[in-house]
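Every protein chain of the complex appears in place save one, which is left out.
And then chain A:
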Amino acid sequence: MTSDKSKLGFYLLLAPLLLWLVVLIILPHIGLFFVSISEKVGVREYETGLGNYAVFFNEPLYWRTFARTAIMSISTTALTLILGFPIAYYIAKMTRGRTKTTLFLMCLIPFWVSELVRTFGWMILLRETGIISNALQSIGLISGPVEFLYNDAAIMVGLVYTSILFMIVPLVTTLDSLDDSMIEAGYDLGGNGVSILREIIIPHAMPGIVSGCIVVFMLSLGNYLTPILLGGKDSLWFTGLIYTQFITRFNWELGSAFGFLLLALSSGIVFLGLKLSRQTLTETMGR
């Protein structure tokens, strides 16, 4: 009796998760997949085939944008890691008690505002008549107004800014769990800052680094708003192409194919990253 009851409880608790997975993730993907393998041959006439995927590989604009998105996302991830690690280390190891909480909260504060507003903030700073341009002119470093927006660097700045929190949080958690005496033992045994970072701190923080990188990479790859607003019309982002196919061109078939390619890309790169760092998904996510 009791085991039946507890089983029922288990399924009831599981139900929302299953519902969410099936209805919002699995079903749409199955639908999307079937749309992506149907080619339009006439008005309301479709044939099954891989034509949509062929279009992607035959059109340089598409796969170049695809590669560009991937490379920029990887660079964003690397940059976020390089910027986030010292911050996380400072929060986790150099501060105590209230200062720690305050610093952690300060990392969160920007996320109380919508991404759109934050991105507009960067536009106010970076545009031709913006604050940075004006400031540089007034101190005489540049003679005329300079446009900082609408280039890859601007996209990168925006992406790093939006995703750095997702790097800092797992890093702080893993670094927090590193016993201070490990670092002291490292020094005691004759290590210096570099060797301790390389041999003790980074190996310990590896699960945090990998999970932070996965999240940041996914967020950058799937970001739509930041690249479009900060990159302008010259900077293509793959999500932008998908949007165009669905909304502007009304070509759902090609859009779906693009969607699947993006899914394959992100899964592939995450897999590669895990293999290279010799981590497993369970180990990094299980923490």
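One rule holds for everything that comes next: a residue touches a chain if its C-beta (ideal position, glycine included) is under 8 Å from a C-beta of that chain, and two chains touch if they have at least 3 such contacts; residues count from 1.
The criterion applied here is as follows: contacts and distances are computed from a predicted model.
One chain of this complex is left out of the view, and of "Transketolase", "Spermidine/putrescine transport system ATP-binding protein", "Hydrogenase-4 component E" or "Sulfate adenylyltransferase subunit 2", the protein name its UniProt record gives is "Spermidine/putrescine transport system ATP-binding protein".
Considering the whole complex, the residue from A:G186, A:G231 or A:G259 that touches the absent chain is A:G186. Within the complete assembly, residues 179, 181-182, 184-192, 195, 199-200, 203-204 of chain A touch the chain that is not shown.
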